[in-house]
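One protein chain omitted, others in place.
Coming up: chain A.
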Amino acid sequence: MTILRNFMRIANSFRPVQRIDNIFFLSWRTFSSHGTFDYDLAVIGGGSGGLACAKEAVNHGARVAVLDYVTPSPQGTKWGLGGTCVNVGCIPKKLMHQAALLGESIHEAISYGWEVPSPDAIKINWSALTEAVQNHIKSVNWVTRVDLRDKKIEYINGLGEFKDPHTLVATLKNGTKRELTARNIVIAVGGRPHYPDIPGALEYCISSDDIFSLGHPPGKTLVVGAGYIGLECAGFLNSLGFSATVLVRSVPLRGFDQQMALMVTNEMEERGVAFHHKCIPLSVEKLESGQLKARWQNTETGEQAEDVFDTVLMATGRYALTKALNLPAAGVTAVTGSGKIAAQTEQTDVAHVYAVGDVLEGRPELTPVAIHAGRLLARRLFADGLQHMDYENVATTVFTPLEYGCVGLSEEAALDRYGEESIEVYHAFYKPTEFFIPQRNIRNCYLKAVAERGGAQRVLGLHFVGPVAGEVIQGFAAAIKCGLTMEQLMNTVGIHPTVAEEFTRLNITKRSGKDPNPASCCS
């Protein structure tokens, strides 16, 4: 049989199915009350968690449909299949962070002997950067779609909501609605950036949804918010040559170890990022020139200030997209005040409705967490799996210009849980070998291990500020999962010269009061 005949068969079979579609759905709906569903699993949300769950489910023979839809941002930005991480999160963020680091490397190279003609003329071409980033994202969107098709997962590009506990309605872009029933439903809708309720926010400000595809260079930027999104954005914008100012409402990186957060922001300040602490935005207005005038207030002194910027980026938190789901129709009531879903084992208060990813209350909002939880859930549903997601000791990294990687408890959390007498904190400043020649700032290169004080001193948390922090911490996350103790850590021989080896060299405790600054290399 020639390919032609095979192809003709596929091409012809494609059309008839569409015509019979309506009849199929009518008959399915009549049957569903008798317990026959269109799908074994319907996943609302085609992001990290949703897709991982769907793909794992088909591996175990389930019939799966994935609903994914991107409501345009206030500024009109949209994107394809893959969720936040792929389109407006981890991936473009890391690429822009890399672009920023490379820009710095060009200058450092000069001190290593590279002859760089006119270093002062080196500047970023914003549209070339965004084009390269968006091209990569599109390739990932495409591979994702091809993958779903190959795995025979039905992909519906529509906004899903509940009609009844087992029925979803997807509203497509052209307004048509499509109903489907499923035995199990997984809510993996994630979240979107929150905009403060101040004049000008929605009309003139952008968010992380827009920055990675911004059609013009951002220029002088005000970043409102000092969580990891705000700091990462301010960080790479500043390194790319766009002046950045950050408004901090309470503390930077709230929830993270505050000593390390201070190191991160100190480094950013030393690189030229301006911080306004204890400040909240009041208004943003557009000037005739097209620029934006932002007003803010210091909540401690009451003082108001303002300045003119080209771009104002709101990074004031994210909210879960549960409102649009019409959860009451499903009978799901386990929704917290913030809109997130409370589901300890990913199962809501309706037995066949589950949730994974950022939409979950009290869980780390990280892609690998969503993926892992989604997979384990699919195994429990379709493969008699018993394993539940372990949300403890999840490593993460903040990709600010000088990165911060950590796993386990912050010092504050450890003190809170165990008390000062039962905790030992080992710490040290260090000097990366590569920093000497270009005379890079080593003031904020610091790491610490928070451990139990007694016995072999089980490690409770590891914290590292420095280059390639993510790469450094990853291996240690596995060690902590194995119950790493300070004894084992100190008996591990380091790889030299690296920055990761500094963990094996830890020996000075905070309690001792000794100077944690390094004397010299190799001794």
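By definition in this document, a contact is a pair of C-beta atoms (placed from the backbone, for glycine too) under 8 Å apart; a residue touches a chain by one contact, two chains touch by 3 or more; residues count from 1.
Keep this in mind: contacts and distances are computed from a predicted model.
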item: Among "Metaxin-2", "Trafficking protein particle complex subunit", "holo-[acyl-carrier-protein] synthase" or "Thioredoxin domain-containing protein", UniProt-listed name of the chain not shown; value: "Thioredoxin domain-containing protein"
item: Candidates A:135, A:304 or A:422 - the one touching the absent chain; value: A:135
item: Which of A:122, A:146, A:172 or A:456 contacts the chain that the document leaves out; value: A:146
item: Where the unshown chain meets chain A, residue by residue; value: 2-8, 10-11, 14, 134-136, 138-139, 142-143, 145-146, 149-150
